[in-house]
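One protein chain is absent from this view; the other protein chains keep their places.
For chain A:
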Amino acid sequence: MNDHQVHIDEHRDDEGAKTGMWIFIFTELLLFGGLFIAYSVYRYLNPLAFHLAAEELDTTLGTINTVILLVSSMTIAMSISAIQYKNKKLTLILMAVTMLLALAFMVNKYFEWSGKISHGIYPGSMTLQEASRGELLFFGLYYAMTGLHALHILIGMAFIGYVMHLVVKNEVQHDNFVILENSGLYWHLVDLIWIFLFPLFYLIT
């Protein structure tokens, strides 16, 4: 028993913190849900243009990014087990691996986007202004949805980085790790959204 770690008068509400995180995640799900509906409706209205435009996307890059995100989701989930086993070093290693994988995802995204941009496919480009309305919609949604998702990756990296700092300072420990759980929940949300973005944009043509 570690007596110096007893905080009898400490006010803490882990369940409240986690419930709050979940409610925030619900707003995110509805935000992306709305975008998915917009995508499906426009796809239904412009099937041929969406088919042609989706062929332009690189399935290999998309698959690599899917694998990266799935593995990073596992490592952040494992870090929660590691902190419960009181293994601080492993917790930090697993969180660092998650951050590196997130970085790899962003590097991939950079190459993917810059490839598209060099082909003249970006919002407001001359190529797209001459393209059909359906292709315009497809690439508009592609940039908006993968861009918003990439923004979530960056925010997730910042969140996990902050929690790593707390772990280093021993402010997150085996009996007090709800913020680590919450950063994990956020990261899984990012993964969850990608699980649907990937087939919708890269696979279904």
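Note that a contact is a pair of C-beta atoms (placed from the backbone, for glycine too) under 8 Å apart; a residue touches a chain by one contact, two chains touch by 3 or more; residues count from 1.
Quick note on the criterion: contacts and distances are computed from a predicted model.
Missing chain, UniProt protein name, picked from "Cytochrome-c oxidase", "Two-component system, chemotaxis family, response regulator CheY", "ATP-binding cassette domain-containing protein" or "NAD/NADP-dependent betaine aldehyde dehydrogenase": "Cytochrome-c oxidase".
Touch with the chain that is not drawn comes from one residue among A:D14, A:D58 or A:E112, which is A:D14.
Considering the complete assembly, chain A touches the hidden chain via residues 1, 5-6, 12, 14-15, 18-19, 22, 26, 29-30, 33, 36-37, 40-41, 44-45, 59, 63, 66-67, 70-71, 73-74, 77-78, 80-81, 84-85, 175, 177, 181, 184-185, 188, 191-192, 195-196, 198-199, 203-205.
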